[in-house]
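A single structure is presented below for examination.
Missing here is one protein chain; the remaining ones are kept as they sit in the complex.
The block that comes next holds chain A.
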Amino acid sequence: MTAVAHPRTGAPQSAAEALPSGASWGTVRTVLRLHRTALVFWTLAVACLSGCLVRLATVTADDERATLEACDRAGQDFCDTTVSDFASGMGLIGLFLVYSFLAVAAFAGGSLIGREMENGTAHLAWTQGISPVRWLTAKLAVPALVLTASTTALVLVYRWAWDGNRDLLSFEWVGEAFPSRGPAAVAYVLCALAVGALAGVLLRRPLPALGAATATTWALSFVLTLYRDHLWPTVTSTSPTSGDPYLPGTAWQVASGALVHGRPVPDLDYSRCEGGDAEIRRCLDDLGVTGYYATYHPESHYWPIQLVETGILLTVTALATAAVYWLVRRRTA
């Protein structure tokens, strides 16, 4: 009969009700402390990528321009411009930026939710005066804020590096790193967070949840990349048989082929039309070819496609978030 001999402090309940903001701040601090390692790692990664981007956009880009100018001044016949450290660096960082959602999905499914469900520390929080719904809100809101802020910052730095040095970039505006210059990059990480949380609550074990979350989000990004050209209506230009259809220099060509009696046929085999001009003409006439066409996205479609992709991702995010709240509400009192 040694310890605990303290009079109960007066009206603890009313004090708790009077301090809702204190409670939220305490919860936020708890979440930050619990995931300090992940936070430190993420901050380092973001800082490292930003640093690399700044160095690429200033030092590397200037060096490369100086080399090119020197090469031009010297009037050399052969200047090797195929290997560009700047372009390959931008491509690599763009990929890191886009696929960082895989790390986020793994973190959310594994360490953020799944591990807490498995070892019972979620239950510990729920019996420490914080309701399961508020626990979930803190667990989602704190990483969501950190991820939104850091990814937005990275996207802005990436855009700055990109826009200032377009002369050194030969690759197209669409490519694997397409989402890295717009809101889609932020939507990808938020979607990964929500899907990871859902997997964690659903499977209640970190490793299966980690696997399921990364696989699901990767599959989603794969499908979106595959069907990205369908996210916005394409432009088609046609030409008579005497010429080629018009394509802007930066166009993203989706399809091309021959027009048979005015209708586009993408896989018409007109390579067997050989010989002189007259022979080819007759052969094409026999096939009914009246011209050629090309279907493409002009660069002005960059934003519409970005926004449609962002919208799809945010819809998935909202659905996953609603599902995880529904699950937690249904399971607990």
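The criterion applied here is as follows: a contact is a pair of C-beta atoms (placed from the backbone, for glycine too) under 8 Å apart; a residue touches a chain by one contact, two chains touch by 3 or more; residues count from 1.
We take it that contacts and distances are computed from a predicted model.
Engineer: Not counting the visible chains, the remaining one has a UniProt entry; which protein name from "ABC transporter ATP-binding protein", "L-lactate dehydrogenase complex protein LldG", "Ferredoxin" or "Imidazole glycerol phosphate synthase subunit HisF" does it give?
Structural biologist: Of the names offered in "ABC transporter ATP-binding protein", "L-lactate dehydrogenase complex protein LldG", "Ferredoxin" or "Imidazole glycerol phosphate synthase subunit HisF", the one UniProt assigns to the missing chain is "ABC transporter ATP-binding protein".
Engineer: Can you tell me which of A:A66, A:L124 or A:L207 touches the chain that was removed from the display?
Structural biologist: Spelled out, the listed residue whose C-beta touches the missing chain is A:L124.
Engineer: List the chain A residues touching the unshown chain?
Structural biologist: Residues of chain A in touch with the missing chain: 1-9, 12-19, 22-23, 25-27, 29-30, 33-34, 37, 119-121, 123-131, 330-333.
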